[in-house]
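In this view, the complex is presented without one of its protein chains, the others remaining in place.
On to chain A.
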Amino acid sequence: MDSNEPMLLLSSRIGQIGDLGLDLLWRFLHIVVSLFHIVSGIFEAIQSYAISLGLIQKYSSVDIEKLRCLAVVLDIEVARDVAKVVELLQWLKTIGVKQVGLFDSQGLLKKSKDMILEMVPGSTLLQETGEKDISPDRKEGIAIEFISSSDNKEAVVKAANILLKRHLKTSHPEKDEGNNVFTESHLNEALRVVGENVHVPDLMLVYGPVRSHLGFPAWRLRYTEIVHMGSLKYMRYGSLLKAIHKFTGVRQNYGV
């Protein structure tokens, strides 16, 4: 019995040292990865400044017509910085973007929407109107939409309740398969009734530490190109131009 104790102690000590060793290796691995990101970030910053100064030929013109609807996802920490958001919108307007959806999960931007609309000259609030809405004064301006998490799953559930009511109105709801009520176009319509915009954004720019859509309306997100732009605080015009330019070169198969 006594001889077992020191053996057990020894093996547990060895185990602890082994764990410590692994821990150190893991931390070292992450340090290497972080260094890689730092160096990579420096190169990107240099490229971005070069693009802003117009030094790189291929980014000097962007075929903006391809980008019909842009979505910008903002992390809540960055959404508080309204001045930066306004600056971003001004850049987008300069590039020629006509329609922007600003999303933050908590709806902070919705609360500041009047202030934002005021501070960005030529901006209007996007209304859920018909497909083509080209009024003369809209040509130069930018239409902004404010989206939050409540427009995602909760909106779909509200729309589902509308469909439920329609289904109940059919003569035998328990037996009916519901082919006349439960289709994608019916759901689109129901979402419009609830007051949601169903336009699908072509490109989504994510400003935040992580490339995640953070709860942007799932129904609209299906074929959207998702690009991670980094932090809003250090946003760069060159990176924005590069992301939009890259989007215009993308080809979609839609599964075919």
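Note that in this section a contact is a pair of C-beta atoms (placed from the backbone, for glycine too) under 8 Å apart; a residue touches a chain by one contact, two chains touch by 3 or more; residues count from 1.
Basically, contacts and distances are computed from a predicted model.
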item: Missing subunit (named according to UniProt) among the choices "FAD-dependent oxidoreductase domain-containing protein 2", "Alkyl transferase", "Exostosin GT47 domain-containing protein" or "AP-4 complex subunit epsilon"; value: "Alkyl transferase"
item: Residue among A:109, A:144, A:187 or A:241 that touches the chain left out of view; value: A:187
item: Sole contact to the chain not displayed, among A:41, A:121 or A:195; value: A:41
item: Chain A residues touching the omitted chain (full complex); value: 22-23, 25-26, 29-30, 33-34, 36-37, 40-41, 44, 76, 105-106, 152-154, 156-157, 160-161, 163-164, 167-168, 173-174, 178, 181-184, 187, 209-216, 218-219, 221-228, 230, 250, 252, 254-256
